[in-house]
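And now, chain A:
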Amino acid sequence: MTFALRNGRVLDPSQDLDEIADVIVRDGRIEAITPVGAHPSDHEESAEGLLITPGLIDIHVHLREPGFEYKEDIETGTAAAAAGGFTAVCCMPNTNPAIDSVSVVRHIIERAEAVGVARVYPIASLTRAMEGGQLAEIADMQAAGACAVSDDAFPVQNAETMRRGMEYCAQLGLTVMTHNEDQSLTKDGAMNEGRTATLMGLPGIPAIAEDIGAARNIIFARLTGCRLHLLHISTSGTALHLQRAKADGVPVTGETAPHYLVLDETACEGYNTNAKMNPPLRREADRTALIGALQDHTIDALATDHAPHAVYEKEREFDRAPFGILGLETAFAVGYTHLVQAGHIGLNDLIRLMSCAPASILGLPGGTLKPGAPADISVFDLTECWTVRPELFRSKSRNTPFAGWDLSGRCRYTLVGGRRIDV
Partner candidate 1 sequence: MDSLLGLRQTSAADIRRILSTAISMRDVLERSVKKVPTLRGRAVVTLFYEASTRTRTSFELAAKYMSADAVNISVAQSSVTKGESLTDTIRTLEAVTADCVIIRHPSAGAAHLAASCTPVPIINAGDGRHEHPTQGLLDALTIRDVWRPDATDWDLSGLIVTIVGDVAHSRVARSNAWGLTKLGATVRWCGPRTLIPAGADGLPITVYDRLSDALDGAHVVMALRLQTERQERGLLPSLREYSRCWGITASSLRSAHPDALVLHPGPMNRGVEISPEVADGRAGHRSGIGEQVRNGVAVRMACLYLLIKPTAEGETL
Partner candidate 2 sequence: MPSEAAKGLRVRSGGRKRRIYVAYARERPKRAYSAVDTSEAARFPLYGATVQRRQVMDSDEMRRALVRIAHEIVERNHGAERLALIGILTRGAPLAKRLAVMVEQIEGIRPPVGILDVALYRDDFPTRRPDVRPSTLPGDLTGLDIVLVDEVLYTGRTVRAAIDAIMDLGRPASIQLAVLLDRGHREVPIRADFVGKNVPTARSERVYALLEELDGQDAVVIDREPQGALSPEAQEDPS
């Protein structure tokens, strides 16, 4: 059984490919990329005028299942992913119970196979119940299918714990993904420390809290040889630490999220809880520095930190509202409109940052259209202009700062292992 996507613009940064061609799929894998019409197929679909890329991969997503299904679950979370052009997501362990045992890892993988419309790779908790104390059974979880280890949402404060965790993961060859924050500096903080927070009377989260956390974790990566991935970089300081560490040969990578590249702290004005996340939106100078870090390849990947929260949780006092915003359904269009069309990066850069690079950071299948790779493919219409209407989201939640934005570029459908997922 072969299937052909014909006559589309095939863009695959993993093989420096950007041409009008056919993509031939056989038995869930990429068979070949051929000149238009060169290869017969059992079924075919015209992709004329559309963009064909390796399926997008988001290595930083909160699917909320198990425990917080009122915010999101694996079914709606993967539907949101598919709508945004993602064929695979890595889900963070801050569920209830946390992903700190084999049974939760298996549960997520089984649920995703049953109801998911994108691949789901669970990320294991570094410590039990994410409490920052005793290490979780990381090796067992790795064997059960966990793709990485993270302390996201509950950054490990104790340096000894962090050191031992990274030593342990280094031996297992697992990447540790860290939320970088020295919480002794961020107590009660609600938004970036600075002018806007002072105007609004909100307690601040200083940028240096992230920089110090990142610097510490880089030092441990240097010490232990453990692969380190810096989650949601929001400050120029952390980007600088990352750049120096890479130059020194430390095994470290880093990601940022679209909102840090297009918004700054002033988006919180009016006590807009849909612009509240941790790390917070920073100064304009940080925003431009992060774009620079994308351009010089200091930052390796884009991830969304998709963090659904119910409307009633966000419709409250700013300092009491939870951190986090949605990202899956807007990430590509925000990136295309405000990074590519704005001239900051090329389209191939955007696809690399959202597909090839995330796959290689965690060693995931996909992220390429090379023959033999899984047929995880995204098909976009770059000409489609649309307005972000949260009430139409596939996600259960509505907490986006992009409501009402006019964006260009939209996913038409994806293929996951050759199976077509319609948006």
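Selection rule, in plain terms: all candidates are chains of the complex that A comes from, given by their letters.
To be clear about the criterion, a contact is a pair of C-beta atoms (placed from the backbone, for glycine too) under 8 Å apart; a residue touches a chain by one contact, two chains touch by 3 or more; residues count from 1.
Worth saying up front: this structure is predicted, and the values here are computed from it rather than measured.
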item	value
Candidate touching chain A in this complex, from 1 or 2	1
Touching residues on chain A, where the partner in the complex is candidate 1	190, 193-204, 206, 270-271, 312, 315-320
